[in-house]
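Every protein chain except one is present and positioned as in the full complex.
When the chains are written out, they are named A, B and C in that same order, and each has its own residue count from 1.
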Amino acid sequence: MLSFESDYTTGAHPTVLRRLSETNLEPLSGYGTDPYCESARQKIREACACPEADVRFLVGGTQTNSTIIAALLRDTEGVIAAKTGHVSLHEAGAVEYTGHKVLEIPQENGKIQADVLADYLRSFYADEAHDHMVFPGMVYVSHPTEYGTLYTKAELTAVAEVCRTYGLPLFLDGARLGYGLMSRQADLTLSDIARLCDVFYIGGTKVGALCGEAVVFTKNNTPRHFMTITKQHGALLAKGRLLGVQFDALFTDGLYFEISRHAIDMAERLKEIFAAKGYEFYMDSPTNQQFVILTNEKYAELKESVAMTWWEPYGGDCSVVRFATSWSTTEEEVSLLETLI
Amino acid sequence: MLSFESDYTTGAHPTVLRRLSETNLEPLSGYGTDPYCESARQKIREACACPEADVRFLVGGTQTNSTIIAALLRDTEGVIAAKTGHVSLHEAGAVEYTGHKVLEIPQENGKIQADVLADYLRSFYADEAHDHMVFPGMVYVSHPTEYGTLYTKAELTAVAEVCRTYGLPLFLDGARLGYGLMSRQADLTLSDIARLCDVFYIGGTKVGALCGEAVVFTKNNTPRHFMTITKQHGALLAKGRLLGVQFDALFTDGLYFEISRHAIDMAERLKEIFAAKGYEFYMDSPTNQQFVILTNEKYAELKESVAMTWWEPYGGDCSVVRFATSWSTTEEEVSLLETLI
Amino acid sequence: MLSFESDYTTGAHPTVLRRLSETNLEPLSGYGTDPYCESARQKIREACACPEADVRFLVGGTQTNSTIIAALLRDTEGVIAAKTGHVSLHEAGAVEYTGHKVLEIPQENGKIQADVLADYLRSFYADEAHDHMVFPGMVYVSHPTEYGTLYTKAELTAVAEVCRTYGLPLFLDGARLGYGLMSRQADLTLSDIARLCDVFYIGGTKVGALCGEAVVFTKNNTPRHFMTITKQHGALLAKGRLLGVQFDALFTDGLYFEISRHAIDMAERLKEIFAAKGYEFYMDSPTNQQFVILTNEKYAELKESVAMTWWEPYGGDCSVVRFATSWSTTEEEVSLLETLI
Partner (left out) sequence: MLSFESDYTTGAHPTVLRRLSETNLEPLSGYGTDPYCESARQKIREACACPEADVRFLVGGTQTNSTIIAALLRDTEGVIAAKTGHVSLHEAGAVEYTGHKVLEIPQENGKIQADVLADYLRSFYADEAHDHMVFPGMVYVSHPTEYGTLYTKAELTAVAEVCRTYGLPLFLDGARLGYGLMSRQADLTLSDIARLCDVFYIGGTKVGALCGEAVVFTKNNTPRHFMTITKQHGALLAKGRLLGVQFDALFTDGLYFEISRHAIDMAERLKEIFAAKGYEFYMDSPTNQQFVILTNEKYAELKESVAMTWWEPYGGDCSVVRFATSWSTTEEEVSLLETLI
């Protein structure tokens, strides 16, 4: 069975696993205080060109989103997100569970538009009854978005400027950040993101780690008692080494970028083979997630030999189907897929 | 200064106040266990033609909404509401504060459409990833709606049927229920509502009381330990008599209905005077809230002598402005308004 | 049936009710913005000798406690309270419902001892693992306490000093404050309390109002967006006038103090009649709640004609029973009780 189901179907990159083995018997202190965590923090600071960054390691994406959002918001505040944002739709209400509303605004290709955001904020404060409403307290964007699309530097800068104007922290969900940074259309670098955002995270789970997300606070703005906050959210690993060693490996000799680029190369080949056979794409995605329109008949047939993700109905007896590549996708797999479509 | 600002600008109906005075020195047990609460409960059961109803008294609207919603939902569930629903927009995130998402669906004239609701539910359960989403756990409607509009018997029946199909309790926010029941276009009676809804409340604050909302559980479905739940929500009055005496007065000799009808009469006159002078209405409201389109100039001028509520911009240098009548609005006030518009 | 069950068995002081009637038909703006609220605020500021105080009106005691505590604490913090504190035991978990732990410490006669508090704080910060624990975020005291006892000026000053040392706000629950201020053993004045506490409330519900608690922030320390916070907690009355008019009446011509003194006079007489007949007291209470030890036989007999509150078993076939006086207790009632005991 070929697998293009998601970017979390295989384990960790072999180098990551090897480092876990090599360090396995060293006794290390817990809760993120070990030297591998410290080393990983330092390497990430350097990769972000942000020496003052504070880096913390959490375990998974939903957990990271709900912990960061709850840590940054006051009780009366909500988080602004695109209607299609992961925190709006696919996190089981984890944000609301911590007491906060997700303030959904319209999106385009999965992205928040700066002018739409500005309009929302302007009319919120213009409304005389806004004291009876949820205050906007921060802005959430994902990059790549849930549709695999990317913000340009101009777009994210514009969003960040609106945030600054209204004093709102900008939080970027980088669960698939590597694939965004290594996209052939990438316009934003890691240091751009560190400069424009108040906090973001570098996804490990979907980019070569067994688990783990590296949260980067870029403006000396780590919430007070953040370790206690993560513990309260069930996000503090006793064996913090598991996260430290993995991120240390990923940020040694550019491994994170290299394996992300490989996934992009595989995605570009995958695009080519679908395009060559006349398939259409639901959206033009420059990253590792490709949304292809299949007839329902073709989908049913392909399902016998390929794992992929049904996304949504398209109309005309067709469906949108997602094919994802990852660091572990091989050329052989793509070639084999070519013979099946 | 003439006041058409809202239906909560004056105190209580004089009969209500008189009963508070007459009973003032009687020593009564607390927390809703006194005989006036019991008497009010019995009268409300009769008015609803629902002998098995369980009636509880809470203090205000937002409090009642968030308490009922939190009491009915499991942690993994949210409440479906119209995008324009009071719980969606104007309750300071009180529902989310208790951990629950408001699942907003499109509306028409402030109302949920049964087919839109059914579509939403159908596609929720069709989505293979729905375990990663917030489960729909109940449906919230307001009647009259935030725009003063009313459900017809057919409409509410259709919504209730969708709810039954999916096993969802139907909750009706009746903060202004009296004005809906006494509307000249009223199609739903109190007993219809008791039959169709699983829980609803009869607004007191906006219909002649100093405060108070009477929650009616119609299907032997009061959540377990509901008194403890209300206390936990800060909604349990030590002097429960304040609510019992008021609702007992309001449901004696049809006072609640009589004063609601008066407000409707005043609203109909108000409509006439605006229409006669060529004003247009933003929406055709058959209840005590009228949404009139005024030029911004006219609005600015009128503001000098009339309290009203600016609602939203209309375009073309005009605004939507709300005029509300209540049990205390007099014919003289409406006539005076006529001279000013 | 004689009633000494509690201080919330009768309605409002007649002057309070009269003022509600007199102002009933004036159209007033909602949510605490009316002139009676403003006037009450000003009178309370004066009574507290605290011109910079910010005064807000909430509806009931549990609601006020949970709203204030949630508003002052960060997510990682809890509130320190005596084990016997109302927030610890008798508020249905309303504080925990907002996400905060009540950090219980030992008490004496219902009071927190400054040295016990200091020890608690010292050992908390001495514990190397305190990042894994709930941080102390504020201190809660009640005055009078749940046992009717009072802090002396020296005691409250000492507690306040510990709070200052550790940067913790001191919150005083004054649900029965009038009875504490007018006690014959009162050592603390309203202005002392305003000076020593960061926030406290003046109870209305149990001291002559139908409902209502006046929260006083004394140090320019009102939490940001406090109105929104109260709405979110279901504690914001649309008809804020109900609270404003009542507190305005209570703080006009010293009514609050006068009726509190009356309740104390009645409690002192009650103490005399019990003492004269040889009854013993569970605790020496200088306020309106008296805890008398009755044989279970006597209790059962008295129950036929007197409402009172069973408190706890005492041993030796006896029970602790609470008798409460209030502004509405009459000399006749106490004399009648004398004939029954």
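Note that in this section a residue touches a chain if its C-beta (ideal position, glycine included) is under 8 Å from a C-beta of that chain, and two chains touch if they have at least 3 such contacts.
The structure presented is a predicted model; accordingly, all values stated were derived computationally and were not measured.
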item	value
Of B:Leu2, B:Ala70 or B:Ile202, the residue in touch with the unshown chain	B:Ala70
Touch with the omitted chain, as defined above, among A:Arg41, A:Arg56, A:His143 or A:His233	A:His233
Sites on chain A contacted by the missing partner chain, in the whole complex	1, 3, 5-6, 8-12, 14, 17, 20-21, 23-30, 59-64, 66-67, 91-94, 97, 205-206, 210-211, 228-229, 231-239, 241-242, 307, 328
Contacts of chain C with the absent chain, listed as residue ranges	75-76, 78, 89-93, 96-102, 104, 128-129, 131-134, 310
Interface with the unshown chain - residue positions in chain B	70-71, 74-76, 99, 131-133, 135, 224-225, 227-229, 231-232
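The working rule: only the chains that are shown with their structure count from here on.
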item	value
Centre distance in Å when chain A and chain C are each reduced to the mean of their C-alpha atoms	50
Rounded Å distance, chain A centre to chain B centre (Cα mean)	42
Averaged-CA centre spacing for the pair chain C and chain B, given as whole angstrom	33
For chain B, residues contacting two or more additional chains	91-93, 97
